[in-house]
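The other protein chains are all here in position, but one chain of the complex has been omitted.
Read from first to last, the chains carry the letters A, B and C; within each, the first residue is number 1.
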Amino acid sequence: MIIVLRPGASREQIDEVITEIRTLGYEPSPIIGVAQTVVAAIGDERTQHTLESLNVLPQVERVIRVQKRYKLASRESHPEDTVIDVAGVPVGGPGFTLMAGPCSVESAEQLFATADAVKAAGATILRGGAYKPRTSPYEFQGLGKEGLRLLREARDRTGLRIITEVLSERDVEHVAETADILQIGARNAQNFQLLIECARSGKPVLLKRGLSERIEEWLLASEYLLAHGNPNVMLCERGIRTFETYTRNTLDLGAVAIAKRESHLPVIVDPSQGCGRADLVIALCAGAVAMGADGLLIEVHPNPAEAWSDGQQQVTFEGFRRLVETIRPFLAAAGRQPAA
Amino acid sequence: MIIVLRPGASREQIDEVITEIRTLGYEPSPIIGVAQTVVAAIGDERTQHTLESLNVLPQVERVIRVQKRYKLASRESHPEDTVIDVAGVPVGGPGFTLMAGPCSVESAEQLFATADAVKAAGATILRGGAYKPRTSPYEFQGLGKEGLRLLREARDRTGLRIITEVLSERDVEHVAETADILQIGARNAQNFQLLIECARSGKPVLLKRGLSERIEEWLLASEYLLAHGNPNVMLCERGIRTFETYTRNTLDLGAVAIAKRESHLPVIVDPSQGCGRADLVIALCAGAVAMGADGLLIEVHPNPAEAWSDGQQQVTFEGFRRLVETIRPFLAAAGRQPAA
Amino acid sequence: MIIVLRPGASREQIDEVITEIRTLGYEPSPIIGVAQTVVAAIGDERTQHTLESLNVLPQVERVIRVQKRYKLASRESHPEDTVIDVAGVPVGGPGFTLMAGPCSVESAEQLFATADAVKAAGATILRGGAYKPRTSPYEFQGLGKEGLRLLREARDRTGLRIITEVLSERDVEHVAETADILQIGARNAQNFQLLIECARSGKPVLLKRGLSERIEEWLLASEYLLAHGNPNVMLCERGIRTFETYTRNTLDLGAVAIAKRESHLPVIVDPSQGCGRADLVIALCAGAVAMGADGLLIEVHPNPAEAWSDGQQQVTFEGFRRLVETIRPFLAAAGRQPAA
Partner (left out) sequence: MIIVLRPGASREQIDEVITEIRTLGYEPSPIIGVAQTVVAAIGDERTQHTLESLNVLPQVERVIRVQKRYKLASRESHPEDTVIDVAGVPVGGPGFTLMAGPCSVESAEQLFATADAVKAAGATILRGGAYKPRTSPYEFQGLGKEGLRLLREARDRTGLRIITEVLSERDVEHVAETADILQIGARNAQNFQLLIECARSGKPVLLKRGLSERIEEWLLASEYLLAHGNPNVMLCERGIRTFETYTRNTLDLGAVAIAKRESHLPVIVDPSQGCGRADLVIALCAGAVAMGADGLLIEVHPNPAEAWSDGQQQVTFEGFRRLVETIRPFLAAAGRQPAA
């Protein structure tokens, strides 16, 4: 770590910092600059006490970390791309994965029609929410176990793999019986107990980025999954919260390229949540492909205007077919082939 | 709700919207404007299907909610201030509550010394983390049950009530045996399953605002607690995430006045998390008092430079005494007396 | 406009609002809802007094605009794409425009070498700053008139058109003698006097989006140019300010698709400012093409490590050639051909 002292720090004050650095287990190396002194503290920042607490000393202006805080998630620790085996369907690597389906599972009819439609258009993984995190307690909270049962039936009928969200530590075990991928939503992006529980399930996990999560924090959240023994982690960019009001969130497509560079994990893009507007979803999908995404997570509904949740961001069957058509040349330009 | 149609929408398109509004259970009332048509949809927005899904229709430009989405939390539903009984200590109302203690419980010595110091200075509630949500899995995660045991002992020794954070649904029951107030942290601000579990415990709950949570969403999260049968909810402003880098977060003191106006719940301010800098804590406390806060939650440590977590934002015993001295005249100006 | 009254507003209070709406020139149309009353105020919002001032009445909860505030910039007013003639080089339409060159003009040698390199790689427009807006008064502020002279010489040598930033109303006239496109930077995005002056020059203008400018405000700023008689306006997305610290700004690629939909103006993307990191520029360019951008504005320097400004975000000659190679298949996928 680097400890920057205030201009005019006295000899005694510098010595106090040096002593404290030693106490906390680092080797101090002071550098006397033109305007002020900095002290480099040599030691492993990841395993030792942070020195950020030295900020409380009046002579300390700033403490700066040097090392990256994530390790298992880093490209340095694992130079090749991770490819995840989702019950026989690879995610990551040269292929490109389409995950699609309704925001919420509403009925057998709605789910099965959607499953057939997205499969026909090229999806290999079916999404559908059985447990829904809703901003208001008065909104539809999902069909729960009945929703999971319908998802299992959809898998049996179509062969599509299943991705579905888990909201509660207590649900992990039974959701994992249905899900091929456990989805952790943006509001639970730093619900570390849920992450640990999902890690223990052994199932592949798709980890959404939180609404105001820095990329470093997103990778550190994935580090919770990796450090608790689950290597099958997908990152999912789904839009961050900004001042812009035209869209629900601002999809941060640059984060796709950064996450691919910093990390070896597959990166999926969810443009439906990202913009909250079905009419922008297709354009954003092309952008995601160009930025190097490994797959897409798309909300598709037979009749979005009457959907029980988030209808405004779901595309129709016809819309999904057009989407797949539109991204095809961009996939070719990016050197990717659809997994299907 | 108000549905704004695009300029130039045809008669058929307007009729389609009107029909859909009826299908979804509202009574449509169209208004033909100079440039475009809007349709008011009359009905109870809180109990019925939202019409936001109509945004998927190409002729719809925007759908605007009219009603507030929270009800039990609203000042309209409960005009008087709520006063919460925390094991005999009132929070809210004319009094002012000081909650103080270390970020993390580290040892008996550290905790008891701090408890004595904050009690002597006027605090009535002792804070201390036994379970710590840390951005990195490699950081100190709290002493867990041993930390809870020390908190109980501190209560027995000093008579201070205890506030401590709960991270996991599974911990709610045993944390509630120690805690007089269950604290829900910013990262769990929309972990609705944890909220529901805390509601069921019957214990008073302090609900921190999420890092990028709008005030409406914060009140809707409190609505989860209230709607699940727990009326003893305190709101806690602790800083939001912005572009500013000088401080860790931007303490939104305006939100205190807004929350007090929109809601009847007590509002506590946590300036330690808010700024992440001990040297700003005192000034922010005076501001919080002036804005109408009902209490403060302050991190205090015998030796912040060697604290096991967030040392940079913890004040010393002497700093805490100075803080209490400094806010005294502002409390008088605000017409508040300390609870102690 | 829509005026939402608070629940429980009295008959007299509703009448007061209705009277005030009439006084301000609108025709009121009240709608009695289940929980509260709303009053639609019919009239042209763009030419009349706004009713937002009614928010000061205690019985008014919210005032909502219905009409879009921009007109000349809107796709409705001008359904076809605008193609701008930049001294014979078209911008917008089926072609795709590469604008490239150094952040600052530093010397004849630096500028001419860069001009030759970017021309060889396919650029048709040379960028180069003669007047630089710098955060600190102690940083290099540009070569000024000498920089403009070198830009003219570069045009004479290469035939490239010139884009350069103008910072001051007083400079517009003489910068316009050199520039084929006047660039308005992000910090001046709402410097309306500068916009008006640029409009009057008759020269094509590239208008960057401000650091925290909503898309609506960006289009309203372009409306200043259009309403003051200059139809030759390009929009330029260059990254918005968010909480993320990995990149200097967050390039909002979704805004490209939105601006193309809402407006008929060409949209250029500046990924160099957007990310502040040369190593991400290429990926972001591919994304910009996929999102429908009409061109790119790229910072290129013979030796970025020693550049006088913003070296960290400038690409080398070799980097620029690779960039052009990389985006070629994406341009084909998007159905665009380079202007060159």
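Some points to look at:
In this section, contacts are C-beta pairs under 8 Å (C-beta built on N, C-alpha and C of every residue); 3 or more make two chains touch, one makes a residue touch a chain.
Because the structure is a prediction, the values reported are computed rather than measured.
Annotation: of B:T158, B:T250 or B:T316, B:T250 touches the absent chain (contact as defined above).
Taking the complete complex into account, C:L167 is the one of C:I14, C:V91 or C:L167 that touches the chain left out. Seen across the whole complex, the unshown chain contacts chain B at 212, 214-216, 240, 242-247, 250-255, 257-258, 261, 274-275, 279-280, 283-284, 286-287, 289-292, 329-330, 332-334.
Take chain C: the residues that touch the chain left off the picture are 20, 23-24, 46-47, 49-50, 52-58, 63, 69-71, 133-139, 167-170, 187-188, 190-194, 210-212, 217, 220, 223-224, 227-228, 241, 277-279, 304-308, 310-312, 314.
Residue-level contact of chain A with the missing chain is found at 2, 4, 7-8, 29, 31-36, 38, 40, 42-45, 64, 66-67, 76, 212, 241-243, 245.
Throughout what follows, only the chains that are shown with their structure count from here on.
Per-chain CA centroids place chain A at a distance of 30 Å from chain C. Rounded to a whole number, the gap between the C-alpha centres of chain A and chain B is 25 angstrom. Among the residues of chain C, those in touch with two or more other chains are 212, 242-243, 245.
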